[in-house]
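Every protein chain but one is kept in place in this view of the complex.
By written order: A and B. Residues from 1 in each chain.
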Amino acid sequence: MRGTARTVAVAAMSAVALLAAGCGSGDSGGDQSSAAGGKTGGEITVRGCNPQNPLVPSNTTETCGGNVIDAIFSKLVHYNAETAKPENDLAESIDTTDNQNFTIKLKQGRKFHDGTEIKAKNFVDAWNYAAYAPNGQSSGYFMEPIEGYGDLQCTGTGDDPCAGDGKAKADKLTGLKVVDDYTFTIKTTEKVSNLPVRLGYSAFSPLPDAFFSDPKAFGDKPIGSGPYKLDAWNKEQSIVLSKFADYTGDFGGKVDKITFKIYTESDAAYNDVIASNLDITDEIPTSALIDDKYKQDLPDRNAQKETGVIQTVTFAPTKVDPNYADPKIRQAISMAIDRDTIIKQIFNNTRVPATGWVSPVVDGYKADQCGEYCTYDPTKAKALLQEAGGFKGDKITLSYNADAAHKDWTEATCNSIKQALGVDCVATGVVDFATFRTQIAERKMKGMFRTGWQMDYPSIENFLAPIFKTGASSNDGDYSNPEFDKLLTQAAASTDEAEANSLYQQAEALLAQDMPAIPMWYGKTTMGWSDKVTGVKITAFGTIDFSSVALK
Amino acid sequence: MGTYIVRRILQMIPVILGATFLIFAMVFALPGDPVAGKCGERPCSAAYRAAFIEKYNLDDPLPIQYGKYVVNLAKGDLGTTASDTPVADQLKLRVPVTGKLALMAVAFEALVGILAGVLTGIRKGGFLDNLVLVSTLVLISIPIFVIGNVAQLYLGVKFGLFPVTVTSSNPTFYELLLPALVLGSLSVAYVARLMRTNLVENLRSDYVRTAISKGLTKRRAYGLHALRNSLIPVVTFIGFDFGALLGGAVVTEGIFNIPGVGGYIFRAIRVRDGASVVGSVTFLVIVYLVVNLLVDLLYGLLDPRISHD
Partner (left out) sequence: MTEAAVSEAPTSTPEGGDSAPARSLASDAWRTMRSNPLFWVSSVLIVIFTLMAIFPSLFTSTNPTEAILRDARVRPNADAWFGRDIQGYDIYARCIYGARASILVGLLTTVFTTLVGGIVGVFAGYVGGWTDTILSRLGDVFFAIPLLLGAVIVLVTLPATDNYFYIVLKVVLALVVLGWPSMARLMRSSVIQVKPNDYVQAARALGASPWRVVRSHIVPNALAPMIVVATINLGAYISAEATLSYLGIGLQPPTVSWGVDISAAVVGMRTTPHMLFFPSLFLSLTVLAFIMLGDVVRDALDPKNR
């Protein structure tokens, strides 16, 4: 089972990223995926899982719902599977001169699935709805850069921050203005250089007027803007999509009907693919990855590709556990982890050793940011630990949520640390994700714990700001470095893309000195398919690219 | 007899109330935040959290939460799941599937188990007895996920004799056959050994000896007295096994992708989906009560000396 920490879909892999990924594993998807082509029409079934929330784009931040949302919603930009750059989809143009005032022009004639035309107000209304705290949308905070966001938040404390005086002051973002039916403007509070890249994230989808009259009904049967429309959501069983006849965009699919069949175990889906009961599974179970068994089971019908996922091990904040305060101890632990052997033996080469905190699939990635600290060297690791005065605690702990497949690698990681440093290390399971995250959020988890990040949009910024900026939402280790924060702000203000990336990279380099989290490896997605389909491609988000799938 | 049944049915009301409260309190006491898993691997926004807690009354103290639940329950409303579908809909969908599966498994274990038990019990220590002993031991010692996966791989994927997974919401007998055999396999061992032991004991008992000495044919003595009397613990076992299969077939359901009750409860506990857990466990309690009543009534039929007054 994969971490399930997913946010969006659709690919982006720049030429730069491909070169940087170097080792060749990054592009194996292209090599192995079946030849493009195939006929149009027909229907396919793909593995799905249970959406955790109603299918509203601004309220879905997990994979299961995200995969469906992405197929049925078009956004302003679309992340191209081959070239990495965001391409205009619903947008005709996105212009800015200062990284703070953006003018967006829409293509005319694009329609929602209920036949109404997609207009500027559909975006503005949708984003206001997402940002307005009393609506309780899980990805409302993606609107945070837009001017006026603070006034839409509730200020109260306690169980219901929106009660009484805490009520949000406004329900409209002042930074959003409809100019005419096909034009609107965005003003951000501070400069945001990568805003156009972000606009392909599902939270920025437009919503039809029908949504606002009955959000609950919409969540059951969303009216989207994409190449496929949702026909039926049979709860816990299947989600059926069909081709939208009036779709005029450039990213339409070939097949007429896609059925997400819901599975709770990836083994069952995999066996169904072998038996041709299911066309595509986007997850190969561990049992079939061992010794590359899937390559025998599905010869020439499998693909693997690096995706925008990184696994890290985060240290508890110093005030929670002072034993790991010294960066040298953190670096020593990182150097004591034999990533190559763990990846080979535990993951069967379905991971790539991390050399920094940013995934190679995004623009701005720089290799070896972690340098020698992410290279296995037991002698140096031990020397570094001694330099720091040895490990003060009783034993090193590495906690994980036991309801997903993390036991094997955490145990192997601990064994590696134990053997290299001579300090006892124990992989500690926490019963489930809910308990695990609660302990982290309440700052009660001591020692080290696993953390994963799946990018929302393909930008180096997405791997740094939400995780390591002071007070950021996913900053589980309470990392705070004023210089790091300053570099991020400067990078966001930069109008030159290369300069922005360089500033982000400088910030990332600071992480190697402070080591708030140990980079472990980058994710890869492996898929398999039946002999009925062709043209299966994996996006950088680890999802199926529905524009190229076809029946043979 | 009639009053006995009425009394038992009346007893169900306090038991159901007690059970829902117990389960409710347990879910309430579970560590961990019910909102934690809803937003992927990142913390949920404060706004989302507030809306979620408001919707499910999570900030109320236990007695008030329970009170609200019982009021709704009395109106026939089992609440909504954390992913916003009515719990009643989920149960309507899953109970028939699980019920069918459990019935098939129980039929299999009863048929094969009792037959094996009788054959070995009559000829204790013979070749057949030892053969059954060894094969039941094999079944006992192989974990169910191994039996399930191997059966699926060979009988389903490789040889194509059975469907690999359940593909419809209303599975056919054929689709559920392999999962039912897998599910019933461990219980077959229990039933066979229980049957054998009881039969052996009863064959030695005075009344069978008396019956035979009085001139009853061996066959009739065995069939009428020994067999019928030996069935009581077996029926008891099958009764509670039926209940266990309804709620506990998590592994088998996962392997064959069966939309059943066991997996539903299991996942609901993990994501702290209180309404789903309480709703489905309440249903299970009702099933146990009914099944146990039936089993108790069967005692009277199997052994006329046992009476319910």
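Worth pointing out:
Here is the rule we go by: a contact is a pair of C-beta atoms (placed from the backbone, for glycine too) under 8 Å apart; a residue touches a chain by one contact, two chains touch by 3 or more.
The model shown is predicted, which means the values in this text are computed figures rather than measured ones.
Taking the complete complex into account, A:Gly429 is the one of A:Gly166, A:Gly429 or A:Pro466 that touches the chain left out. Contact with the omitted chain, checked across B:Thr165, B:Ser185 or B:Asn229, is made by B:Asn229.
Remark: the omitted chain is touched by one listed residue; of A:Leu176, A:Val309, A:Ala402 or A:Met455 this is A:Ala402. Although one chain is not drawn, the whole complex shows that of B:Ala46, B:Leu128, B:Ile142 or B:Leu297 it is B:Ile142 that touches it. The chain not shown here is touched by just one of B:Ala19, B:Ala82, B:Ile258 or B:Ala275, and that residue is B:Ala19.
In the full complex, chain A makes contact with the omitted chain through residues 285-288, 290-291, 293, 338, 341-342, 345-346, 402-403, 407-408, 411-412, 415-416, 419, 426-432.
Although one chain is hidden here, its contacts on chain B can still be listed: residues 11, 14-15, 18-19, 22-23, 26-27, 29-31, 137-138, 140-143, 145-146, 149-150, 153, 186, 189-190, 193-194, 197-198, 201, 204-205, 229, 232-233, 235-237, 239-240, 243-244, 247-248, 265-266, 269-270, 277, 281, 284-285, 288-289, 292, 295, 299, 303, 305-306.
Here, only the chains that are shown with their structure count from here on.
Per-chain CA centroids place chain A at a distance of 40 Å from chain B. Residue ranges on chain A touching chain B, taken from their complex, read 3-7, 50-54, 59, 61-63, 133-141, 153-154, 159-162, 219, 234-237, 261, 263-265, 267-269, 271-272, 274-275, 277, 403, 431-438, 441, 451-454, 466, 473-474. Those residues of chain B that touch chain A in the shared complex are 31-34, 36-54, 59, 82-85, 89-90, 93, 149, 152-153, 156-157, 160, 163-165, 167, 169, 253-257, 259, 263-264, 267, 270-272.
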